[in-house]
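To start, the structure under review is shown below, and the notes come after it.
For this depiction, one protein chain was excluded, whereas all remaining protein chains were kept in their positions.
Here the chain labels run A, B, C and D in written order, and each chain numbers its own residues starting at 1.
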Amino acid sequence: MFAFIVRRLLTIPITILLVVFVTFIVLRVTGDPVQIYLDINATPEQTALLRERLHLDEPLIVQFGLFLWDVLRGDFGMSLQFATPALPVVLGRLGATIQLVSVALLFAFVFGVAGGIVAALRKDRLPDFLLSALAVAGQSMPSFWLGILLIQTFALDLKWLPTSGTGSWQHLILPAVTLATFLLPNFILITRTTVLETRSELFLTTARSKGASESSIMFRHLLPNAINPVLSFLGLQMGRLVGGSIITETIFAWPGIGSLMIRSIFQRDVPVVIAAVFIVSIAIVLANLLVDILQSLIDPRMRLD
Amino acid sequence: MKRKTSPRSGGLRGVLALSAVGLWGLSAGLAGAQTLNVGVQGLPDSLDTAVSSFAALNMALQTMDALVLRDDTGKTMPGLAESWEAVDPLTWRFNLRDGVTFHDGTPFTAEDVKFTLDYILAPDSVYGSKSRIGQIESTAVVDEHTVEITTTVPFPTLIIGLSDIPIEPKHYVEKVGREAMIAAPMGTGPFVFESWVPGDRYALTANPDYWQGAPKVEGVLFRQIPEASTRAASLIAGENQIIEEIPIDIIPQIEQSEDVSVQGVETTVGLLLTFDTRNPPYDDVRVRRALNMAVNKPLIFDRLLQGKGAVLKGQMLTSNTFGFNPDLEEIPQDLEAAKALLEEAGYADGFDTSITTRSGKYLSDVDIASAVAGMFRDVNVNAGVNIVEQGVFSKMVQARDMGPLHMVGWYSVGDADFATVWFTEDSGRAYWKNDEYEELFTKARSTVDEAERLAAYNRMMEIMHEEVPAIFLFGLPSIYGMSDSLTGFEPPSDKIMRLWNAEIAAD
Amino acid sequence: MKHSMFGKKLKMRLGGGIVIAVILMAIFAPLLAPHDPYDQDLMSRLIPPFWNAQGDWTYPLGTDNFGRDMLSRLIYGSRLSITVGVAAALLACTMGTILGMWAGYSGGYAETAIMRLADAQLAFPDILLAILIVAAVGGSALNLILVLGLSGWTVYARVMYNMTRSIRERPFVEAAVSHGARSAYIIRQHIFPQLIPVLTVVATLQVAQMILQETALSFLGLGLPPPTATWGNMLAEGRDRMWAAPWISNLSGVAIIILVWGINMLGNGLREHLDPNQRGRQ
Amino acid sequence: MAEPLVEIRNLAKHFPITKGIVRRRQVSEIRAVDGIDLTIHSGETLALVGESGCGKSTAGRLILGLLPPTDGAILHQGVDIAAMNPAQLRQMRSRFQMIFQDPFGSLNPRMTVRDLIAEPLKINGYGKAERLEKADALLEAVGLGSQHASRYPHEFSGGQRQRIGIARALALGPDLVVADEPVSALDVSVQAQVINLMQDLQQDLGLTYLFISHDLGIVHHIADRVAVMYLGRIVEVATKAALFASPAHPYTRALLDAIPVSRPDQRRPERALSGDLPDVASVVGGCRFAPRCPFATDRCRTEDPALRDLAAGHSVACHHAEALRADNSKPRI
Partner (left out) sequence: MALLNISGLTTVFETATGPVGAVDGASFTLEAGEVLGLVGESGSGKSVSAFSILRLINPPGKIIGGRVEFGGRDLLSLAPREMRAVRGKDISMIFQEPLSSLNPVQTIGAQVMEPLLIHTSIGKRKARDRALAMLYRVGIPDAESRFDVYPHQLSGGLRQRVMIALALVCEPKILIADEPTTALDVTIQAQILALLKDLQSELGMAILLITHDLGVIAEVADRVAVMYAGQIVESAPVQAIFDDTAHPYAAALINSIPDRTRQARRLIAVKGNIPDPRHLPPGCRFAPRCGFAQPSCVTTVQKLTAVDPTHATACMRVQAGELPRPIPTLTPELPHG
């Protein structure tokens, strides 16, 4: 297991380098940060000066090399818009995103798995149909639209929750629900499928033949065997989750990495975008590693080597 | 029900909220009873005064003052400088206000002015607003409260340019370093910097010793809410007392809500659709004029801008800008004449074209571009709307190819010089070229004689009116939403919020 | 089956019915639409739908920001929404299937390279890739299809890779080898046909995903440019008018939900129909 | 004795076990087949028996060229297929065919029976008309009518599917047919049908069978000669009669003893061989059977016995074979 973890960690730099390189090139090729950054009234001399300072006059590959040097120095270079090293800017936003994503994940996971179990146990009956329909409806709901509808309903009409921003646990509810709705349906559907599949396993009959109660069968025997595909899916969805958080954070003025990233892309603030992509990629890779480790703990057959 | 506080501060919820806040370390959420909450579209990404954007300047001028201030209509007035005079065409003398102190109690002196200007004007400086005062040659401290500024050429826009330069405390910057200054800015302004969470909030407390008098609120909390509908919701829900940048179609939502209202003010931003006059068909002035005539500007103004702002009077300058030519009229819609002109130019069957625009850069920008494109169809011109993202637009600017027609809003901050420069060859931005225009521009820029300058700008407007290098659309409004409990705040024409007089009425 | 109230048949019928209805609507849009979807009339902008007191039967579902007929735009909008969704899913499917089969069948360096690439892309938020590419090359329908296709291939690659690897070990493949079959023949004759059911299901479900992705891109201003109507950009256009003209967002949102719901129903029904145990299990 | 159709010399197949953090290096290997010599004569049925994991299936696949051997030579009528490239090997394939254990898994569920049987012909470039004609003839030959030709595998019972598999194996007119546990997945009442069919076909077509099985009862019925494998090695080869009557290897004896009696009155006292089949990777020096062998001596634990001739046509890999064979009165293990 240790070797597995080390090997997986060793592949991260390759992955990240690939991701960083692509991001860098696309950003540089598709926009001129100087034009965006400088005042509309900036003189050509000013423009030239800044361009030189940012090494924008060098060939792309040299720029990338210089950039990598900044990365190696540990700060990803100076952000244009923030006029500070890029990495701390991104790290400063990390907490908010982790809060949002983890609460949303927890919400989606708990309710999704519970819903999936209920749907599987009542397969082809009304609860299954309702849950499946709800799940599919949730899947079909564009999340920004849902976000706006939630604000209108719960903040403006009912006045139960604040519209946006941060500050208290109430502020977290609407964005977390919006983001969770993004994942919840899939958790329901996948849990339903794996529970149905696992339900026909012979070892459950063994447990029943021992005289185990149905609840013990569900929680001691069935779930530990059914949960791994759900976890696999979770790992695969981390990227989409970050994508979803971009929109959710924008709608709810949540000061996380998602909203920072989209804004920095539009500003062609390459250091910040790449620092963000870097952090996000590492988070995703680590989350997947965590999922693998978790799976191997749950299921000893998934030996990690 | 009127709310002046953060909405959920009472009872159990308050306790929960407080504990949650403590837990989450985002304590600025529950400010004091008299804190003014402001929802802005975007907070500046950096507090560095070198970053020039409305958002950055808006924040900077809350904690700092400039030598010259502007009022809500854009007129200059004395700031840290009590008065000024032109000693000769190249020399200005500023008499500084006495008894002004920085937030740490240190007196403000001429040294601070020289320090600030020298920093900006240093050859390697990329200070954002450098061009505003670029023609300054040197700054000299005459005495503790007098500063003399020498310019390389006669520099008529110096005063207005200085109004965008917040004065920094020399002793503080030298002591803590520029980075610390950027992290925790300090000045002589009405509010004292308290905290800043990038992308989220910017918190200020009142400066009781402010030279214009202590603010009437205990503090200001700016919150960044990029999504317009969310911003509007926060106003209606009573979380904010002021919100900026309200899209037109959200206005009804606010107007229908109780205790809040909308106010728009005309800015100095003139929205144009600029032709690429280098290539056919727009190298032909008849085509340009015809397309100008194809657009029913009052209709768009009425419908898509809800009558907020103004229709440009056949020129690029807004009526509140020095240099505006009152004799010119807007070019009216005349489809017959337009078709005739197109036929004359050989485009009776029309042609395909496209309008390049960014989305969300200007109020209703895409809507206006789409509406214009729709109207072109009436004269058989088939126009697509090419929405490009900010970064791509920047690349197009650099390559000097923004498509046959592109939408841009030029702002003048009240003086024609800042706007007209973009149609000169030196700007690197113009496609259209006119020798007389160039001459007049240079002339107006190098004299401090107001009448002479006005005449030159008026003539330049006439030339543009004839040559139509662009379709002159609208003087854009800036639309604010405000709580009815708020007094002492007027929507500013230059997006700089002046809040030291703002007051929130008690219930 | 008596004990099954809501089985796969109902799902497939319901889902399939919706999908077919929308496709027919897209095909016969010119016959169905009462107005030109691009014809703007600023004088009659933001007229509410007929059920509202201010409604006007000339525009049964109201008008949008430019006074264009919502009903006609919804009808026409289905064309691009479906085209983009289907074409992107097809592109992703073709790419992912070829790469996944290649990796799974040949193993070795191809396997390492392809699956590493898929892993790398996994660590890279899909929408970010889309943003970067649309920002770079602009938002035409073709580009949008390219973007969504390029970001969606990994799903197929993974599933096809795992399936190919397991099918490759099945005895009938060994049988074909023992008869002297070449790799190309085995892939064509024995492996690919086995993948088709799963492929159908994944592709169906991905069409729905793609339609939603297009909506998300429109929200970020990276969708198809106006005046083109897609349900996604109509929904995005309506978001600043949720109060003044909620029907713009709501109608297009409901249209998306119905279509995506139908596609998902169809896909889930197909999945249960084709094989309850066939899933891209790791 | 007839011509040798296939001669196998020192055939080995090792599967590597790799470990390592960055560069996977081979730490050990599974010696699935570890240096076997075997001759298959034309027209005979040679049974390869042993328990699961002994390497008998791997050996079968090596002989068919379905797996590349690690070492050794496989001479089909004097031509070494182990040295061939894939293209050359494809040319050879029609001469040796396989019948699979799993009659369902080895038939592509999406193909009709006619297509399945015609597939080898298609691959080898026969024309369509000829293919169909031959396929129908083969169907008849295995006892299925042409009315079955357009059905799919799932419409058939296990025994019928195995007939389809046999027909397909015969389509190219092979000399050698390797049958890998062809009846172990079938019901007993159907097993007999398939075995009978195989025997009839062998007689009619002059086939040579390599019959891989764990079921000594069936092997006793069908085989001419028997080779016993244990952990990648052949431990004993003999004619059926010799092997069943006087097994010379203790493992062979254990295997024979483990077969359940066929009548309750033949029940015997305790006679189970103790211990499990050891992990193939853990084999170290000495006789591989020694850890389970009741007769093992120190020599067995250190010296690996080679396969040697005990009598004409009877080879064994045991140091004590003579003693064991002579001592038939000794109580069984």
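Throughout what follows, contacts are C-beta pairs under 8 Å (C-beta built on N, C-alpha and C of every residue); 3 or more make two chains touch, one makes a residue touch a chain.
What you see is a predicted model, and the numbers here were worked out from it, not measured in a lab.
J.: Would you mind spotting which of D:H41, D:R110, D:H220 or D:R301 touches the chain that isn't drawn?
T.: That would be D:H220, which touches the missing chain.
J.: Pick from D:G78, D:G125 or D:P264: which residue touches the chain that isn't shown?
T.: Touches the omitted chain: D:P264.
J.: Touching the left-out chain: which of D:G35, D:G105, D:G159 or D:P247?
T.: For the chain that is not drawn, the touching residue is D:G159.
J.: Even though one chain is hidden, which residues of chain A still touch it in the full complex?
T.: Chain A touches the chain not shown through residues 199-203, 205-213, 216, 220-221, 224-225, 298-301.
J.: Give me the chain D residues in contact with the hidden chain, please.
T.: Listed in rising order, the touching residues are 51-52, 140-143, 157, 159-160, 187-193, 195-197, 199-200, 214, 216-218, 220-221, 244, 254-255, 257-267, 270-274, 276-277.
Rule of thumb we're sticking to: only the chains that are shown with their structure count from here on.
J.: Select the chain whose centre, defined as the mean of its C-alpha atoms, is least distant from the mean of all protein C-alpha atoms.
T.: A
J.: Measuring between mean CA coordinates, which chain is farthest from chain A?
T.: Of all chains, D has its centre farthest from that of chain A.
J.: Please tell me whether A-C or B-C has the greater number of C-beta pairs in contact.
T.: Of the two interfaces, A-C and B-C, more C-beta pairs touch across A-C.
J.: Compute the distance, rounded to whole Å, between the mean C-alpha positions of chain B and chain C.
T.: Going by mean C-alpha positions, chain B sits 42 Å from chain C.
J.: Identify all positions of chain B at which a residue touches two or more other chains, and write them in rising order.
T.: 229, 389, 391-392
J.: Can you pull out the residues of chain C that are in contact with at least two other chains?
T.: 135-136, 239, 242
J.: Once bound in the complex, which stretches of chain A touch chain C?
T.: 11, 14-16, 18-19, 22-23, 26-27, 29-31, 124-126, 128-129, 132-133, 136-137, 139-145, 148, 152, 189, 193, 196-197, 229, 232, 236, 238-240, 242-244, 246-247, 261-262, 265-266, 277, 280-282, 284-285, 288
J.: With touch defined as at the start, can you tell me which chain C residues reach chain A in the complex?
T.: Interface residues on chain C, with respect to chain A: 1, 3-7, 116-117, 119-128, 131-133, 135-136, 158, 208, 212, 215-216, 219-220, 232, 235-236, 239, 242, 249, 253, 256-261, 264-265, 268, 276-277, 279, 281-282.
J.: Which part of chain B faces chain C closely enough to touch in the complex?
T.: 228-229, 232, 247, 249-253, 256, 296, 299-300, 303-304, 359-360, 366-367, 370-371, 373-374, 384-389, 391-392
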